[in-house]
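I'd like to ask you about the structure that follows.
Only one protein chain is missing; all other protein chains are in place.
Naming follows writing order (A, B and C), and every chain is counted from residue 1.
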């Protein structure tokens, strides 16, 4: 009895009838299934986990009940995780079980569809970054940054120790980076920024030949748009350091093309397209110059031909990977975020080039507009940084920022506290009507 | 720009770029699309509908906002429409776009999958009813009843006028039936029931040779189980009238097999499996004896062979249908409920024979239990009818029933008022925990 | 690859006996059905789905069927838990459902130029039947119960004939004129005091607009008849013309055609019916309306798409029209389909709907210009009927399958010999139309033998229809020995 309304007495997904089980036991000449387990008595587990079985319906109700404790807030959060509307098309197509339930494409002859989709994803990133190579996913931006550091360590001709990152960098990314380089001689150091962007003079002082990698983000975590990337890039190049740029597909649709400012590697979170806010689940974007082809971490899909000379796709350059190269692999990554990459490619395709550019432009104008409207409130000035912004900005509030954020939360809005008197607000994915309501709530709170 | 976040300036699903449109106009030698419309000026529409366009996201929000006005009640309603839990499997598989978006299988060579699924649905009904033929759907139980009446009119040797239906019959079904026979000489008359079931003596008095069809339901709309179907059937047969039985797949899994009690036709709502409560959307079950093969309304899937002698499925006996037989067709039905039939077949398959029988048995015991618990309350007696019940029963309340129902509704429960002091309660699809809460609420209301 | 029947994978016989809560004589003895696990079922139905051509597989130019792309998001709104309510709930507790129905009635009224709309009919043919019943009730009410004829053009959809006959009418068949439109002289001859109604599609099944529609309306009305509009071809006219403005008294809408709800391999559809004021009292019961305590008082008299962003605060109620014909469905029709149709219309709005028709007509004209088969009648709108000439149209269709496209409707309307009735809809791109035309043209040049052997690249090869009908096997019970 397999109904979803029925509580399982075993796994509801194991199809064996008692007769079948018995016939199979007979075939393997065993009296019972327990006999098949070659486990010494001393380590046999004879207790219970104490986990109740539930019907499918009860399980759904349980999860709905638990997650129902989450409050329904309008999120103006951002800072690396965005809630753009994902077209229904993406859900329906990505949920086709052929995509969802298949394994890594080690048998390309029966995986052409997924390989082609990943190839298209790689192509999207190549177009967005202007770099020649994009892999078909890392876990997220933070781990991609870590992988970039180990790449820098591998490809640099001479040894060096310093990795420079902006002082604004999200602590979480820096911490992840530090774990990735913990097994190397590399150390992570912050370089100072000024008014929410690179201070080129200070940076020039910080860069020397011991630097193996210089990391910058555009936009920054505060939503500001960098204006001196070329200068930073030049400093890195002069020091024979890799210039690594952090960004994402929406920003890249409008902002300077990384290749044009001398980026050697681009990392970031590509799931700003394709996933709704999902408690930080991401998709590590990783693109780099062709020079590093044999040192790239992660999987690559390439073009080849089949036995009938027809174009066919396949995972390629696998000798870089852990299942072949073991401890000399370019990364330990195996299971990655392929299905998220599929979703990202679908979302980008649904938007198309016009839609992408338009979305990014609106992220600039809507952030500007919101900043202006907050700036009009008494006791608020925004944006704090005298820069161009995309998606988000920092506002100064005369009252203590935590209290204001808390008050806003009771009114249904979530914002970041980034300083004693600084809040950060992000417009991405928030409808205009809700921004209006936010401004109204904000004005009440600071009144 | 095709993004789902973008408001359409035309249809978002028409792919034409301006260039393509112009090239196509040139190919058809027209200056504008308007020139292609051969509509006299006098009937051209030059006004507006006044319907706003919305983005996909806005449209979803709109519908969610509107439907959000529906109150979230635990429904103990029943009486022909049931809210059994539909396994997630059904949604995921039936929503595969090949099933969802295909047309009627007029080209069977590229529709084998749907035809096979419908053939399996027909087979399910044949097993459940014991009759030889089941069509692959009518709209719902009420229209299937209407079609049964026109079938009776067609197949009866001698003319006759009377259709007998139980006095308990839902008014909606009777009204639909009356519309279906409005174009014939048939008239619909009620025969009396006693204590919620056929009164065989009274029925015997009502049946004469002018009766062309006798209709009974098992279970009745009040959830009682008929005990004298064989006697009723005999009366019908003696009068050369068709004995038509109303039921549904869950009840049929447990109750007497229609073929065994002499049913000539079985109708009912098969979507008790496959659909959640969907405001009455249904699936007309229609099965009958082989004798009526050439007179069956609706589509039939049969087995044949293809040019390589492999088994293949196809719509068959289409000469009965409107697109070929026109005004002499066995029905006017064209678009039917095929996709619901697919869902019903999937749900039945997910339950399997054990699950179906178990579900029906629990519908008996859970209804009995609830009746007992209500009966224990002061001022309530249940069930009113001294019969076996399945799924639902009528309870007598000393206080006015409408007031009690209204009070229950404020406490989150919906029940039927079927008399000044009679309520009807249905357990189908209601979890035990909610039945507990219902009894608690009921006891407070009648206190 | 062949997929076994469920019954060929397993048959498990369950005895009812032992723990039955009912006496033996009230139950069946046993039930024998397949008992399979969820993984096995997932594979079964996944495999079956792979043997089906759907709208996401490629072009689907079935004439008269308006096989549009079905927007994915409409499935999401129909799947909202709040859409799932019992039909017997109190009106007060389902204001959301009633508001959506009321708004949809309003939309459809505006689009068709009709005064009142019922959403109850579960399909187009059911809508036709409602129209016929409403006409009958109207005539009866006016003491004109003697009217016993419904006039239907020869080239009309088969359902028109069958629906009129189901309503008890004699069907008077009306020939076309040389140009493929209603023959006014024949119409004049057919009309009489026996005429209850004329059922008409416009544009007609050849895609031609009935230019004399005003005159036709006058002729029908002059003898006291009603004019019925078959909405199957409404996708040709959105924003360009409205049946109500042409003189039609009653019409149905095929939401699974014009408003892009999925056809589901045969259904469910929905066939709402719109009528002019005079016929509103006869519509099926119950109907939905804004309650009188609110700002809005009817279903089609508000001037704009109010409260675009969200729900209203209006209260809605159900009511029975004064002279209602009663019910034509046990509850309120195919609700989930109606939700999808509402979402489609709300997404497109005026401009989107008008553009849909514009592109549908452009596509039909462009495709016709690209194929080598002749198209004898024009100017056509959203569809055209080509002739396969010396070739057998059914064979042409089978052979088109081999080119990976869905063929047109064939051999109908009979006014065109070896008809290929073709309706690409607005969703096809120029590239796809070019590919479709290439398939038409490739087949046009093939010999009869190739066509007769077609299809050869499909899941099943040509299927023997005769043997299927001669010894019908309609369930797996009749295959016991085969398996």
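As a convention for this text, a residue touches a chain if its C-beta (ideal position, glycine included) is under 8 Å from a C-beta of that chain, and two chains touch if they have at least 3 such contacts.
Every value quoted in this text rests on a predicted model; they were computed, and no experiment measured them.
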Practice task
Indicate each shown chain that the hidden chain touches within the full complex.
Solution key: A, B, C
Practice task
Extract the touching residues of chain B with respect to the undisplayed chain.
Solution key: 1-2, 4, 12-15, 17, 87-89, 91-93, 97, 433
Problem - Positions on chain C where the hidden chain makes contact - result: 1, 9, 37-40, 42-43, 46-47, 50, 55-58, 69, 71-72, 404, 427-429, 431-432
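Going forward, only the chains that are shown with their structure count from here on.
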Practice task
By the contact definition above, name the pair with the higher C-beta contact count: B-C or A-C.
Solution key: B-C
Problem - Inter-chain centre distance, chain A versus chain B - centres from mean C-alpha coordinates, in Å - result: 47
Exercise for the section: Please work out the Cα centroid separation of chain B and chain C, and write it as a whole number of Å. Expected result: 19
Fill in the blank from the handout: Flagged in chain C as touching 2+ other chains are 35-36, 38, 42, 46, 71, 73, 75-76, 309
Problem - Junction residues of chain B, two or more chains touched - result: 4, 56, 58, 60-61, 87, 89, 92, 95-97, 350, 352, 354
